[in-house]
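Every protein chain but one is kept in place in this view of the complex.
Read from first to last, the chains carry the letters A and B; within each, the first residue is number 1.
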Amino acid sequence: MTTPAGSTAPAVGVTSAAPAAPRRSRRGRASTDASPGPRESAVSRAAAMLVMGVFTLYFLTPIWWLLVSSSKSRGDLTSTAPLWFSDVQLGENLAAVWSYQGGALPQWLLNSLVYAGGGALLATLLAGMCGYALAKYRFPGREVLFNVVLGGVLVPATALALPLFLIFSRFDGTNTFWSVFLPSIVSPFGVYLTRIFAAASVPEELLEAARLDGSGEVRTFFTVSVRLMFPALVTVFLFQFVAIWNNFFLPLIMLRDSDLFPVTLGLYNWNSVVNQLPELRLYVLVGALVSIVPLICVFLLLQRFWRNGLGTGAIK
Amino acid sequence: MSTIVETPLERGTRQRRTRVAHKGSIAVFVVPFGLLFAVFYLLPIGYAVWQSTRVVEREGTFGPPTEVFGGFRQYAAVLENEAFRESVGRVLTFGIVQVPIMLGLALTFALLLDSPLVKGKKFFRLAFFAPYAVPGVIAAIMWGFMYSPNLSPFRSVTQSVDLLSADLVLWSIANVVTWVYVGYNMLIIYSSLLAIPSEIYEAARLDGASQARIAWSIKIPLVMPAIILTAIFSIIGTLQLLAEPQVFASFTSAVTSDYTPNLLVYTTASVPNPSLAAAFSVVLALATFILSFTFLKVTQRKAFQ
Partner (left out) sequence: MRTTTRAVSVALLATMTLAACSGGSDDDGAAGAGGGGGGEGGACEPAGEDVTLTYTSWIPGIEDVVAVWNEQNPDIQVEVQTGPNGNGGTYQNFFNQLEAGNPPDLGQIEFDALPNFRVQDGLENLGGCEDVLAAEDQFVDWTWTQVTLGEEGSVYAIPQDTGPMAMFYREDLFTQAGIEVPTTWEEYAAAAEQVRESGGYITNFSTGDINQFAGFVWQAGGSWFQNDGEAWTVELTNEDSTKVADYWQDLIDRDLVSSLPGWTTEWDNAYNTGQAWTWISAVWGANSIMTGAPDTAGAWRVAPMPQWEGEGETAGNWGGSTTAVFKGSENVYEAAKFALWLNTSEEALTLLNEAANLYPATTEGQQLAALEEGVESYARQEIYQVFTEAGATVPGDFTWGPTMTQVYNDVSDGFSGAVSGSGTLADALADAQESTVAALEAQAIPVAE
């Protein structure tokens, strides 16, 4: 397999500038912004802003709708204008949902936070180490391992979940924290991403220098390489966090104890007994709103890291 | 896959066949992931393959079931299964239309964000990415409401066109998927645009090339690998559609219990007929693999020659 010639130039560029590349390129771009060329007419500016504006509506309206709906009473939900407030009682709804079933929702949110936060952290560490080794060391079977791991991305979740349940059953491990947590810390995509980023951003010379200083390989990884791979690691963390937070199929099969549920499964359960207790429909909406807030916070907090790391997957 | 990821650096050193250095450290790096991957990916896959070779036997109406080896009988049943063929056909149609639209939008937004034409980039980036924070199940519930003739905020539209009818519901689902993932794909492409040093098209700018021209002739070819990556993930995601149609089934009778291959797997497993479900899964995984691999081969030839 050959590397396409056309892409060599940017690859080299990234490799040589790697550690500081993201920051530098951002500054570079800012300067081009400041001096727009003569050809960007007011018309094309307006057209571009119009496109962005229209799609902002497209992307945000449903979330707005969720917010508005969560603030209504059950009667108003179906009888008043869907996109505007009437008799705002978000506080009362929140309080009602918060304490419903002995505070089930806060418990589920906490669980999700632990599954997603802890799981994503460990997944990032494991994938980072593996991807780093694949990029920086040569050993027999390396490509085979890499391709097998990539193949893992292709297996449908439904195919994995059922056998996983039976495997955990062998060790009485179902309906435990670990039955959901452990499978979540494997991220084949993370290995892929960190491998590429490590190849591009951790210079060989630096590792040689560390070796000359007598630093062990593992220590070098944790002291030097991790810092260089940081944007990619944040990206892997973010993806895995979202994936675990959104996953409900595995918990659905594994868990029976409501105290262990993540928030998606809890809301799904509520939604499934709406027939018996229709008042739960409003609770599901309010719960949904509450459950996406932490994710938006994570996005905002990690914003300056992930947008640099995201693209690396595809850069040579 | 490995073509995309191979770096010039690796290419240069590939010829050198030396003994493996740093064995111990490599093990420390690789083994934890490798072990977990084996237990939580390879082992279940092996189990599914084994399960797919089993058939059930029993005596009398309430005789206890016993599983015996049945060779490829479940696979024969898969191939004969019309519902499975139809569901695969359905997601393929879905993918052929939805994936290009979604990626086209993602690319357009990424290029706009990367051009000097748009102000307030930070805001748009977050606004477009926000839907990604909404879990698939919840996104589907929200859109289900928004499509309904009586409750939709866009009643004038939904009362004249039934977006949940058998003819349109597939595209209504496509809209949900697009809504959630455009921002995510946009960011992947946008980030690789950012990583291109601006000197590369500085010359073109000085020659007076327009933004559109620069985008078309310089930027798009350079981010082609990112587009291919997002395309492959989208193809995989399409074949594995589950949560969205599952939720839509409660809004409209047009979404049947065998609407997508994964839904059919789940329905079959609930019968319970785990062996047939396993055979479906194995065939589906193989189909996914063949499709993404073919796509990769074709696009590589096209994109890089």
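Keep in mind that, in the parts below, a residue touches a chain if its C-beta (ideal position, glycine included) is under 8 Å from a C-beta of that chain, and two chains touch if they have at least 3 such contacts.
Only a predicted model underlies this, so the values are computations on that prediction, with no experimental measurement involved.
Chemist: Can you tell me which of A:R45, A:R211 or A:R281 touches the chain that was removed from the display?
Modeler: Touching the chain that is not displayed is residue A:R281.
Chemist: Please identify, in ascending order, the residues of chain A that touch the omitted chain?
Modeler: Missing-chain contacts on chain A: residues 74-75, 77-79, 101-102, 139-142, 145, 162, 165-167, 169-170, 172, 174-175, 252-253, 256-258, 268-269, 272-281.
Chemist: With the missing chain put back, which residues of chain B would touch it? List them for me.
Modeler: 20, 26-27, 30-31, 34-35, 38-39, 42-43, 46-47, 50, 55-58, 60-67, 77, 144-145, 148-151, 165-166, 250-254, 256-258, 267, 269-274, 276
Note that in this section only the chains that are shown with their structure count from here on.
Chemist: Counting in whole Å, what is the centre-to-centre distance of chain A and chain B, each centre being its mean C-alpha position?
Modeler: Going by mean C-alpha positions, chain A sits 15 Å from chain B.
Chemist: Within their complex, state which residues of chain B touch chain A.
Modeler: Result: residues 1-11, 13, 18, 20-23, 25-26, 28-30, 32-34, 36-37, 39-45, 47-48, 51, 105, 108-109, 112, 114-119, 124-139, 141-143, 145-146, 150-153, 179, 182-183, 187-198, 200, 205, 208, 210-211, 221-223, 225-230, 233, 236, 239-240, 242-243, 261-262, 265-266, 269, 274, 277-278, 281-282, 284-285, 288-289, 292, 300, 303-304 of chain B touch chain A.
Chemist: Report the residues of chain A in contact with chain B in the complex, numbered from low to high.
Modeler: 1-15, 17, 21-22, 25-26, 28-29, 32-33, 36-40, 44-45, 48-49, 51-52, 55-56, 58-63, 65-66, 69, 78, 81-83, 126-127, 129-130, 132-134, 137-140, 143, 145-160, 162-164, 166-167, 182-183, 185-186, 188, 191-192, 195-196, 199-200, 204, 216-218, 221, 242, 245-246, 248-249, 264, 267-268, 271, 284, 288, 291-292, 295-296, 299-300, 303, 306-316
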